[in-house]
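Every protein chain but one is kept in place in this view of the complex.
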Amino acid sequence: MSNYLDLSLEEIHTLLKNKTIKPIDLVNECFSKIEKNKDYNCYITLNKEQAEAKAKELENVPVSDDLLFGIPIAIKDNIITKDLKTTAASHMLYNFVPIYDAYVVKLLKQHNMIIIGKLNMDEFAMGSSNQTSYYGPVKNPLNKDLVSGGSSGGSACAVALGMPFLSLGTDTGGSIRQPSSFCGVVGMKPTYGLVSRYGLIAFASSLDQIGPITRTVKENALLLNAISEKDSNDLTQEGKKEEIKITDDIDLSKLKIAIPKFYLNDKIDKEILNKFNEIKSLLTSKGCQIDVVDIKYLENSVSLYQIIALGEASSNLARYDGIRYGYSTTKFTDINDFYKATRSEGFGPEVKRRLMIGSYLLSGANAKVYYEKALKIRHAMIEEFHNVFHAYDYIIGPTTTTLPYPLGANNDDPNKSFIDDILTIPVNMAGLPALNLPIGYSKDNLAIGMQIIANRFEENKIYNLANYLEQALNLGGKHE
Amino acid sequence: MSNYKITVGIEVHVELKTRNKVFSEVLNDTTAPVNTLVNEIDLGYPGTLPSLNENVINYGILTSLALNCTVTKHMHFDRKNYFYPDLPKGYQITQLNTPIGTNGYITLNSGKKIGIRELHIEEDTAKSLHQDNKTFLNFNRAGVPLLEIVSSPDINSKEEAGEYLEKLKELLLYLEVSDCKMEEGSMRADVNVSISKTNDLGCRIELKNIGSIHEIKDAIEQEALRQEQILSNNGTLKEQTRKYDASKKETILLRNKEVGNDYRYFKEPDLPYVDITDEQIETIRKKLVLLPDERRKIYLSKGIIPINVEKIIKNKEYSDYLNNFIDTDLDFKVASNLLLGDISSYLNKELISFSSLSLDKERFKSLVDSLSSKKISSKILKEILSSYLTTTDSIDTILKSKGINLNDNLSDLEAIIKQVIIDNNEAVLDYHNGKEKAFQYLIGMTMKQTKSSFSPQAVKDTLKKLLDN
Partner (left out) sequence: MEKLTKEEVLHVADLARLKLDENEIEDYAYKLKAIMDSISLINSIEVTDNEMTISPSTAKISLFKEQENKTISKADALKNAPNKIDPYIYVGGSIDE
């Protein structure tokens, strides 16, 4: 088997350009890798025939200067792909073949990228260990007994295994960053409003963003550039203001970095904190000013998340009624029984649990009392972040509180199940961009990541610091 | 007489006739073949997001201003969550907290003002057809823009309810924002009726799905009677939704209202705030000219008889056409008679619309002038109208081509009349005995002899002169 997919994007591009290889070689290699690594369960649907056809078709197209030309990519299964089954890892959409393309998918196609398949995830992106998928859990690329993280578990694991090395995930409360951290890859949750959500199956509309998961920072920036074009179909989206450019000479002595006290709390695994402190020392030694700051309301983000994310979700998932698409029950007595049977048979337990909580929190007087209060605290939290970014260029911290844990570990306590996400949720609440950067391994060779957070639409800044650290740490993406 | 006071509040939904739907760029035409004007947004497909139609906002502002409402300048949309087969997303996008218009009114002929509590934008549902215990869905209507206009409970009789609805409908038709066809569902009214002996409102009963304003008036009457009977027999009323059976003349229970619907409203995160500027409002306000009540005043002052004023107002095409002549010396009375009489008959006979005539304004005016000065009689009008409307020939040319001679040689006329007087002895006697009918008879006989070739005024004057000599 060839190993072209282990080469850098520039190297592959050169080979394509001078016709040493063809896109079909990359496609074939990718599918053999997927076959070899079947037991990681990264994919829900493979797009083999169409991918091969597209690769063949590209043989007659002159190779442009676009580094993404002819490169395979895989897409999380909650992003709509025309004529390619899209399930959101739910039985509810087990047979759903979309009639349109998500805007980001349109853009990838315009770049002549080749869509390899649809990646496994937590059902409707509800979960942080990829264990709520109707299609079974994704395993951790560094240890098959452990979880991949979630909800973009398939997206992170596939990239870690290089099959292929670029994917799209989605992040509502940490769903790109947390699995990226667990799998040791680079994952970006862009500014809310940078990437079009048109064609992203909504979980929580005011929190969801699509973002790239890649093996390197530069590849991540390149992919984000490609998917952040302005889309008139998403009225909450602004698109990119300018192309992201990474410079290899960043002046660290001028940087001011804040670490929220909350991001060093005692719920966080010691090994993670130690690794993070090494980075902190490295940056300080290079002249960065780093301060530990107090950011109010961060400790409330789980409550806000439960109210806002689950409230919105209970509404967003009301459309799954078995009438226009998806699973539909055959045994029912009347229309209400039809709805209830369809939804109870179509949704998995975690989704049902969240729909119950979301419906409850919006019902009766609760919406007025709790939902509106949550929106006010959200506003205040954004102001807090705004003030921090007045004085600092970045906020940094660990991405996760724990290392990857064993598959099957059950999170049935409704209040504990979101604790995994306490370090990632605040970013979604404020609509900020945040990137997970792998920063090393635990003593058991498990991946550890950190978050680099900047002000809205400052992805460029994040990539530049991440790129510096990536070079300095030189982890090389070797996992085996 | 009953000593219960009736209180009525009305919620009217009208479909706006914008070119596109409200949240998708699909054509708005509910008459199109089933499920041919839909896209993934209208079907509530996973991953879709709403767009927003600029014209719907403009229609909302225009209607708000016409209903004397305050326009909300910073507004957002809300989600109303409930399950129903005709509701594709499982929620309706509407405006709960920031309706586009608030605090307006409609003035009835009595001078009483009926308050408009609010006016908000929302989306229509799919159209369902119930058959064989199944619901068949046509999504062409899903996403059609609706304005919901909510009155205050200021209406105290079925007559006021009827007048309120007629006025509202007339205004919306004149604003050209809706077709307001109740029979086709482009205008729908939910009527809340309660009765009470005190100033506190009684138990509110909602009447739904009534097909016409006439039936709404009947339904209010019957429902008030029903409530009164229950209360006078010491019964109690429960909040209900009822419909009206026009053939049995009674309201029928649809369902008891539950503990209040739990719609779990929250603010729509997929649509940013809409900001409306003062400039925008003023630009739209300029379009608010010559609303129906203003036209009524003008027409009455120009001598159109009241019954014809109402007929002209009912026919907006005629009214708009007449408005071209407000600053001229056109005889509006004759003009309104011409439009409502011979021109309407002609259009009915030919099965064409007034607009398809594209009647030249100068030609219309000269026709009205000729009638007004009695240069031509209504009888001659009937003979020439069709040619006049379908050619560009002048009145004289048409008369000539039809061999009609508008004779002005009075000696010829006198000779004919003298003969008529000789031939109609009895009538002449009757005339001298003061019988007015005899005079009309003699005019008729003269016209017959002259084949209407003299102007009616000339015939009348000459006959009178000869008889009285």
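As written, the chain order gives the labels A and B, with residue 1 at the start of each chain.
Assume a residue touches a chain if its C-beta (ideal position, glycine included) is under 8 Å from a C-beta of that chain, and two chains touch if they have at least 3 such contacts.
Just so it is clear, the structure is predicted and the values come from calculations on it, not from any experiment.
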Out of A:I357, A:I395 or A:I462, point to the residue that touches the absent chain in the complete complex.
A:I357
Of B:K197, B:H214, B:R255 or B:H432, the residue in touch with the unshown chain
B:R255
For the full complex, which residue in A:I307, A:L423 or A:L437 touches the chain that was left out?
A:I307
Logged for chain B, residues touching the omitted partner chain are 18-20, 24-27, 33-40, 43, 51-55, 57, 76, 81, 83-85, 128-130, 133-139, 208-209, 243, 254-255, 262, 264, 267-269, 271-275
Touch list for chain A against the chain that is not drawn:
95-97, 99-100, 192-193, 205-206, 232, 235-238, 297, 300, 303-304, 306-307, 314, 318, 321-328, 332-341, 343-344, 347, 352-353, 355-361, 363, 369-370, 372-380, 382, 414-415, 429-431, 456
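One rule holds for everything that comes next: only the chains that are shown with their structure count from here on.
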Centre distance in Å when chain A and chain B are each reduced to the mean of their C-alpha atoms:
56
How about chain A: which of its residues touch chain B in the complex?
79-80, 86, 88, 93, 96, 98-100, 102, 197-202, 205-206, 232-236, 311-312, 314-315, 317-321, 323-325, 335-336, 339, 359, 362-364, 367, 371, 375
Sites on chain B touched by chain A in the complex
40, 43-52, 79, 81, 83, 85, 88-91, 135, 137, 262, 264-267, 269-272
